[in-house]
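For this view, one protein chain was removed and the others were kept in their places.
Here is chain A:
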Amino acid sequence: MAERKLLPRDNDEGSLLSKLGTDSPKPRVKFGGMFCNVEGAFENKTLNFDSYNSIQTEPRPSGMGLIFVPHCSVSSLCLQADRLIIKGGKVVNDDQSFYADIYVEDGIIKQIGENLIVPGGVKTVDAYGHMVIPGGIDVNTSLQAPQLGMCPADDFYHGTRAALAGGTTMIIDHVVPEPGASLLGAYDQWRDLGDRRSCCDYSLHMDITRWHDGLFEELESLVKDKGVNSFLIFMSYKDKFQSSDSQMYEMFSIIRDLGAIAQVHAENGDIIDEEQKRLLELGITGPEGHVLCHPEEVETEAVYRAITIAKQANCPLYITKVMSKSAADVIAKARKKGMVVYGEPITASLGTDGSHHWSKNWAKAAAFVMSPPINPDPSTPEYLSSLLSCGDLQVTASGNSTFSTAQKAVGKDNFTLIPEGTNGIEERLAVVWEKAVATGKMDENEFVAVTSTNAAKLFNLYPRKGRIAVGSDADIVIWNPKETRTLSATTHTLTVEINIFEGMEVRGAPVVVISQGKIVLEDGKLDVTEGSGRFVPRKAYPDYVYKRIKARSRMADARGVPRGNYDGPVHDVISMTKSVPATPTSRMPQFPGKGPLGPARNLHQSGFTLSGTQIDDHIPRRSAQRIVAPPGGRTNITTLS
C-alpha cells in the first residue's frame, strides 16, 4: 500500500495515459501482464486505500471537504472485496477472448492466467459458463443537470446504482453550468456531488452553455488541472445554450489547442424554435409536438454543419446522441472522407422508437421526450445497431436523465416545457447485446468495444478502464449471455415511474458486477456504497483521437503566392461608411474585448504547426500526474510535447 502511494510522486513528470493504448510495435503478451504499476492519480481523491486494508477500523478521512457518509456495510464489503479471484470465465476484451482466471487485489487486476497462485482466504467468484468483460462505460449521463430548475429524479446515487445494476461501472456525467456561470464553479459543484453520492467511478464532461472569450482560462484550467478533456457544445436550445457557428469555430479551435474533444449536441435550434411556435399555433401541445418540431432533418443538418466546422478547425468531433438514420449516415460518410468524427447512439435510439410519443397515455408519451427525439421510424434501432457493428458509430451511451411524471407534467399543456430525458443507464448493455450480439450483427469483442473500450480510448481512460489486463482497474462484469429478462419499471433500479423499454425482452444480463475490486452485484442483490465512486481525471491529447489531428495540423499549412506588387490603376472607392469593411474587420466591434484575444489565438494556431514548444510548456506545469506504464511499453509516437 505504501509503495502504491509513493508511485505518483515518483513518476510525476512523465506523460500519463496519453501514450497508452497506442499501437505498440511489440506484440501484446497474451494475458496483458505488461504493466504492473498502479496509476496513482488519486491524490486529490477521497479514497483512502488504507481503509480498505485488513485493518478496517480506520475511518475514511473526511479531508478534501467531503462528507464522509458512514456505512455499516463498508467494513464487511472491504473484507470481501479486498481480494477476489474470478474463476473459469471467458475473458472478453475488444481484441480477443480467452479462458483465464483473474485475481483482483486493492481494486486492481493483479494477475490473469490459469492456475494463479493467490493468497489464502480469497473470495472466489464463480464465472463458469459466463463471460468476463470489462465493466461498461457510459459516457453520456446527465444525472444532475437541472431543467427549468428541476433536478433529475435519479441523481448521482440512484443513477450510478442503476448503472452498476446494469453492468456499467463507470459513467461520465455532463456538468451543465447555468449559462454565464463559472465553469469551474459548476465543476466543483458536480465534483462535490459526485464524490459524495456516486457509487461507481465517474468522470465529467463540461458543457459550454454560453461562450465568451473569458472562458478560455477556465477551459485551460479544466484541461490541465481538473482532468476534464471533453466539452459539449450546443447547437440547439435557442436563447439558452445555443452557440453560433462563429462561436463554435472559436471553441473548436481552442479545444483542439488544448487537446480536448469537442462534443456537440447537434440540432438546429433556430429551426426548432420556429417549428415549436408553429406547432403551438396549430394547437398541438402534447408530447407528439416534440417529435414534430424536432424532425430528423434538423438533427442531420446540424451534424453536417458540426462536421464541417470541425473540419475547418481541425478539431476532433464527437456527436452525442445519434438518434436518426440520416444523422448516422452523415457521420459514416464523413468518416469515409477522413474526418475525425465519432458518433454515439444511445440506449433509447438503439432500443425503442418514437412512435410512443403518440401514445394516448400522456405520462407514457412524455416519458419518451428527449432531444434529439427518439425517431418515429421503427427501423432506426436496427439501422443504428448495424452501423455500430461495422464501426461507423463507435460508442454507446445512455443519455440518462430521468424526470418523474410530476416533473414531466410541467409541460402538460405545452410540450416545449416537458423536461427532456429518458432512462437507459441500466438497460444499455442488455439492449446492445439483444439488438446487436444476439442477432448476430456483432461479436462479443465488438460488444466490449462499443460498450466500454472505445469510450475509454476516446476519453483517455484506456487501459485503466475498458480492458481486462494486469494493472487495469478491477471494474469487471460477469455476463451471462443466456439469461433472458423483461425490462420493466417495476423491476428497474431507477426511481422514475416509467421505463421507456417497458416490456422489452432482452437476452444477456450481468450476474456479478465488480466495481473497484468490490462485488456490488451478486445473486441479484445490489450492494453499493454511496460516495465510493472516485473521480477519474482524464488527460488531454488522447492518442486514439489526436494522433491524426496532430499529423494534419502539420500538413495543413496554407501558403500564399509570392507575386510582384500590383502596380496598375486602382479604382477609387467612394467612401461609404456603412459597407466599407467587408468581412474580417467588421467582426471586431461586435465582440468587444475580442481584440487582444484574436491575435493570441492565432499565435496558438501557428505555433501548433511550427513548433511544439508552446504546448510543451504546459506539461511540466501539471500538478497531478499519474504514471502508468502502458502494456507493450511506451510507444515512440512523439506527442506534441
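Everything that follows uses one rule, which is that a contact is a pair of C-beta atoms (placed from the backbone, for glycine too) under 8 Å apart; a residue touches a chain by one contact, two chains touch by 3 or more; residues count from 1.
The working rule: contacts and distances are computed from a predicted model.
Considering only "General transcription factor IIH subunit 3", "Amidohydrolase-related domain-containing protein", "NADH:ubiquinone oxidoreductase subunit B8" or "Methionine--tRNA ligase, cytoplasmic", the record for the omitted chain gives "Amidohydrolase-related domain-containing protein", by its UniProt protein name. Screening A:96, A:124 or A:246 against the full complex identifies A:246 as the residue touching the chain left out. Among A:108, A:365 or A:450, only A:365 touches the chain left out of the display. Only one of the listed residues, A:124, A:312, A:379 or A:486, touches the absent chain: A:312. When the full complex is taken into account, the listed residue touching the unshown chain is A:270, out of A:270, A:382, A:502 or A:530. The missing chain lies against chain A, touching residues 148-150, 179-180, 210, 238-240, 242-247, 249-250, 268-271, 273-275, 277-286, 288-289, 292, 295, 297-298, 300-301, 304-305, 308-309, 311-312, 358-363, 365, 404-407, 409-410, 412-414, 416-417, 558-561, 563-566, 568-571, 573-574, 576, 578-580, 582-584, 586-587, 589-590, 598-599, 602, 605-606.
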